[in-house]
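Take this structure, written in structure tokens, and hold onto it; I'll ask about it next.
Only one protein chain is missing; all other protein chains are in place.
== subunit A ==
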Amino acid sequence: MRLTVNGAQHHLVGLDPRTTLLDALRERLHLTGAKNGCDHGQCGACTVLLDGRRVNSCLILAITQQDAEITTVEGLGHKGEPHPVQQGFLDHDGFQCGYCTPGQICSAVGMLDEVGKGWPSAATSDGDDLLSDAEIRERMSGNLCRCAAYPNMVPAIRQAAGR
């Protein structure tokens, strides 16, 4: 089977159909940015982008994604030139231990794209700023941080959005 990750096509031989996308990325392709936190879609540490949309890679079977463009945190930005969300996390110290950070960053990239499309959230009322503090917190609620670095992630994400 094949996987297209960060623009490169990979052929995986003998992959068990039970393998999640997360395990394929980490154990076969050695892309260890996406983390295995809860393994049940409850923490967001495994977040990657599937055709640009943020998803939990721990709940996706790799075999189902042979036609998708997968982007992991390794595919964001370039050496010496971080993605704006990565730069925002650096500038605002949006982490402590760093374990959840790749998931937070991929999630924020996907989230900003959703905001760009005008998607509402549970915090949205008509005419609201879709990147208010309350909006960012609600939209990022699928990513837990046990160090509770949340307060600094909010301005980090807003900076990445150019606000």
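Everything below uses one rule, namely that a residue touches a chain if its C-beta (ideal position, glycine included) is under 8 Å from a C-beta of that chain, and two chains touch if they have at least 3 such contacts; residues count from 1.
The rule we apply is simple: contacts and distances are computed from a predicted model.
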| item | value |
| --- | --- |
| Name per UniProt, for the chain absent here [options: "Formate dehydrogenase", "ABC transporter ATP-binding protein", "NitT/TauT family transport system permease protein" or "Oxidoreductase"] | "Oxidoreductase" |
| Absent-chain contact - pick from A:L3, A:V55, A:L76 or A:C100 | A:V55 |
| Residues in subunit A touching the chain absent from view | 16-18, 20, 39-41, 44, 47, 50, 53-56, 59-61, 63-64, 107, 110-111, 114, 117-122, 124, 137-143 |
